[in-house]
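Right, I'll just put the structure down here and ask away after.
Missing here: one protein chain of the complex. Every other protein chain is in place.
Here is chain A:
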Amino acid sequence: MSLLRARNLRKRYGDTEVVRGLDLDIEAGECFGLIGPNGAGKTTTLKMLLGLIAPDDGSIEILGEPVPLRGREARLRIGVVPQMDNLDPDFSVRENLLVYGRYFGIADSVIRARIPGLLEFAGLTSKENARITTLSGGMKRRLTLARALVNDPELIVLDEPTTGLDPQARHVIWQGLRRLISQGKTILLTTHFMEEAERLCDRLVILDHGTAIASGSPRDMIAAEIEPSVMEIYGETVADWGAQHGHTLCERFEITGETLFCYTRDCDRVLDQLRAQHSLRYLHRPSNLEDVFLKFTGRELRD
């Protein structure tokens, strides 16, 4: 059953159309990723899906509710982790959960009964009475995630849940999200960490300039779009190496700065050649979602 269905979403700001005819289908119980570079239109898309801004064109149905018409009813059953933390600095950890739960019309007694579980989920049991200003970035993010669960939502929408976190903190969030997936929750997340999308998402859409330029499961996309191996070659003379050997040894190669990405099915030949080169360092790795992403969105800087 389709839990979220959007057709031909469009949104214009001034002269630029930032979302251009986007279609999305999300099944119940899956983790769906919306990935794209800065300014691709990820947050704008989420806001339209939540009924916070009206699309200029297109239709949305979430949890059986037409949005934005019945956005209120849809949001009753959705949990949201926004891109920017907006916890209430005047309140303690516990009060943040209590006050937020009230916005859903949940009785205080029910929220109070849920709080210990939420704190445990977020690993914040010992911080129950701490003020928000005393929490680390990772703790704030975990609390924001716990806050999004206060209404026991069917769908959880996360806008860049781990941006700005250190690797440890990021792993803790991933662990939490996997726990939610195993409980049968549906997750829609945006990210520009390809590792995150590859680890968590069953399916994803790569968004660029407001349009979906590729979609599918991470594994299928890598298999379909990219050669299985990548040699990353670094050094000042890398451009010369590319000019000399790139076309014969790589099926495809790209240079950014001092790094050459050589995509190949037969890395032994490349390795043999590189062993003779003392001015170049190299790294051999399997191809991943980031390679797919960069193939589609290009390597030049955004924003």
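Definition applied: a residue touches a chain if its C-beta (ideal position, glycine included) is under 8 Å from a C-beta of that chain, and two chains touch if they have at least 3 such contacts; residues count from 1.
The working rule: contacts and distances are computed from a predicted model.
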* **Choices "Cell division protein FtsX", "Transport permease protein", "Protocatechuate 3,4-dioxygenase subunit beta" or "Cytochrome-c oxidase, cbb3-type subunit II" - which one is the UniProt name of the chain not shown** => "Transport permease protein"
* **Of A:95, A:128 or A:254, the residue in touch with the unshown chain** => A:95
* Can you work out which residue in A:8, A:59 or A:86 touches the chain that's missing from view? => A:86
* Asked: Taking the full complex into account, what residues of chain A touch the chain not shown?
  -> 13, 50, 52-54, 71-73, 75-76, 80, 82, 84, 86-91, 95, 99-100, 102-105, 151
